[in-house]
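Structure provided below as structure tokens; questions to follow.
Missing here is one protein chain; the remaining ones are kept as they sit in the complex.
A and B are the chain letters, set down in written order, and residue numbers restart from 1 in every chain.
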Amino acid sequence: MAATATGVYHTSYASELRLRHTNAERFRLVLMIVGLLALPWTVNAYWLGIVNTIGIAVIGAVGLNILVGFTGQISLGQGGFLAVGAFTSALLARAGVPVPLAMLAAVLMTAAVGAFFGLPALRLKGLYLAIATIASQEIIVFVVRRWGWLTGGQGFLDVERLTLFGWRVPRHSFEFVWYWIIAGLAVLAVISARNLFRTALGRSFMAVRDQDIAASAIGVDLARTKLIAFAVSSGYVGLAGALTSHYTETVTWERFTIDVSIQYLAMIIVGGLGSVAGSVYGAAFIMLLPPLLAELATLVRGFAPFVADQLPAVQAAAFGLVIVLFLLFEPRGLDRIWQRVKDYIRFWPFRY
Amino acid sequence: MRRLLLAGAASAALVLAAGCGGPGGSAGGDGGEKEIVIGVIADLTGATGDVGTPYNEGMLAYVDYLNAQGGIKGHKIKAISEDYAYKVPVAEEKYRKYVSEGAVAIQGWGTGDSEALRSKVKDDELPFMSASYAEVLTDPAQSPYNFVVAPTYSDQMRVALDYIAAKDPTAQVAVFHHDSPFGTAPVADGEKWIKDKGYQLGYKAYAMKTGATDYIGLLQQAKDQGAKYIVIQNVSSPAAVVARDIAAQQLDMTIVCLNWCADELFIKTAGTAAEGHLMVQPFAPPGANKPGHQPIREYAQSKGIDLDAKGLHFVQGWYTMHVMAKGIEKVLEDGKEVTGPNIRAALESMPAVDTGGVIGPVQFSADSHRGSTASGIYQVSGGKLTEVAAAVVPKS
Partner (left out) sequence: MTEFIQLTVYGLANGAVLALAALGFVLIYKATRVINFAQGELLLVGAYLFYTAFVLLRLPLVGALVAGVAAAAVLGVAVERLVLRPLIGEDPIAVIMVTIGLAAVLKATVQMFFGTAPKAMPKVLPAGSVAIAGAPVPLDRLLAVGIAAVVLAGFTVFFRWSRHGIAMRAVADDQQAALVQGISIRRVFALAWVLAAVSALIAGILLADISEVSQNLAGFGLVVFPVVILGGLDSVPGTIVGGFVIGLLSQYAEGLAPGASQVVPYVALVLILLLRPYGLFGQVRIERV
């Protein structure tokens, strides 16, 4: 029966530290695991491919949310960091390094680059930091486009199909195999991010977001914390970039423009700033929008051909409209909407 | 109790949602022979949409024309054409969609998507033609499933350099190119050609900034170089800006446009500043009235399309699809099944495709996927492309 629980009480430290406290939460977790396991067998290759891109976006969005949502440092430089991760991993793989190691190296490299580009955050805040990150994004893209050595003068990199321990991913089950790799890494990313914010380091990130001057007064080393936040966040984004390069098998600068940075920001705004689950919801929402609109366009082609003819413009307009509408009506995003749904059911018949 | 009910409803909803997968496979032909599915990735509203749209229209018009005649040996062609707005990730998504709908061949568009899909079409064994004429796509060792119908950018550059060397052996040539692999594609090959042929031409390349309102800086550098000819490897709009700047500065320089700025759009945008410049264009514009334009004219008239307004990119799309259709025709003539590898083998072994003078005869081989090497040279006079030399090949 609803509305009888007066709260969740713990009788041991172990139970307090658990990630799920109530039976309802545990049940939903089981549902989700079942869903994740069953998914690749229920959708066709095209939609599985889209799910894979969502998975990669989840990793990137979680990373970005650590920086923007939890540490309050506005950053528009994701595209550049994705590029660093992608190029590092691709170049190392071409040089013969086994792919898992190459990806690990990409994570570390992007974390280092992220920490470097996080140096302006020590002097700048808010809007100025945002503008500095725009500059870093444009400079990284410029370097990637012009530095011939990176791509051997070709302008883009070809990446060999993924070969793990001598076994090459077969063509007919390409999406299927990648689903398990990406889903596994995404789950790891989400759990590790969740855990991060139960540690002292995570709490110091949030302290910096809320009131950084007061935080430094109680002993949080601002410089160190901000740089670590940039590094950790960029590590996640670097992993997403490395996955992109091996999954799509080409690395071109066109994937890493400022439009991509804006897309990731949209994901965490729509999903909910400062919430790991929100990053997942937001990533799924924003990445599903274009294909769903494409399906809608073919459906209404009969009486509204305009949508199908101008599909890219409609998709761009829908993207902008979604951002504006969410900010106007629910600035705390999908996560908050889900919370409200749960609360409504939980407290029924009471209002609060 | 209530919670249990809600949980049950939630899991039922989840199962239902998981149950409805995405779009099913391709629909088979209704009655008659099986359809041949070709995926077309087009840029209709993106950065190069102004030339991508007539190209795509020409391609689809050819499919319509072919189907009206009963298709290829009774098999109709189902062309799935979608707009990727020049965004490479969208091109990849469209590609996956076409593969899942049973496409046996793909028509692409730009350098970005051609390169991005190159290794995928190799793994998936699907022949790929596009409007990107980069030399690397003609080498079967590197790109076994790519076929380039027109002369490559490097071939066009060689033709341009031959022409300039014949007219003015000691001239300085400046190359203005788009800031991308598309732009740099012919640059190194041009320099090598001058060395190989022992020309006395000076040669220097400059990258054109995207979206610039003027190219005064570049023109000044070219002037310092003493350049008399400016070869432009870019699309029409920036080339038109260069033309207008040359006119405004009253500089004595002649532009030599390679195929992507050698079109009616350049003339329209540059206006009077376009007069006197040279164009290297492999595909004959409708105004040249070659025999190969005849079927297109007839089709256009029957559909009420103004062919001259559509321009040469319509013709380009038409004939690119024509070459692919010829490959499929050979597969069927040989009695084989229409699959990717069979189309590839047919394209490599078929006799030269005659295009009635629109572009030189197109022929591929197992060693070379370069369809033709001849381009026409035109000059802008009276606001029109006037032929100066036809079917010019690089000097051997």
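Simple rule for what comes next: a contact is a pair of C-beta atoms (placed from the backbone, for glycine too) under 8 Å apart; a residue touches a chain by one contact, two chains touch by 3 or more.
As the structure is a computational prediction, the values presented were derived from the model and not from experiment.
From the options B:Asp64, B:Asp196, B:Asp214 or B:Asp354, the residue with contact to the unseen chain in the full assembly is B:Asp214. Only one of A:Trp41, A:Tyr128, A:Trp147 or A:Trp180 touches the absent chain when the whole complex is considered: A:Tyr128. Even with one chain removed from view, subunit A keeps its contact list with that chain: residues 68, 74, 120, 123-128, 130-132, 134-136, 138-139, 142, 146, 211, 213-214, 217, 258, 262, 265-266, 269, 273, 310, 312-317, 319-324, 327-328, 331. Residue positions on subunit B in contact with the hidden chain: 45-47, 49-50, 53, 179, 206-207, 209-214, 216-218, 220-221, 223, 237, 241, 248-250, 268-269, in rising order.
Criterion: only the chains that are shown with their structure count from here on.
With centres taken as mean Cα positions, subunit B sits 36 Å from subunit A.
Touching subunit B in their complex are the following residues of subunit A: 1-2, 24, 27, 31, 34-35, 38-39, 42-47, 49-50, 53, 145, 153-156, 158-161, 171, 248-250, 252, 254-255, 290-291, 294-295, 309-313, 345.
The residues of subunit B lying in touch with subunit A in their complex are 1-3, 6-7, 10-11, 14, 18-19, 21-25, 44-46, 82-85, 87-90, 92-93, 96-97, 99-100, 112, 115-116, 118-120, 123-124, 136, 179-181, 184.
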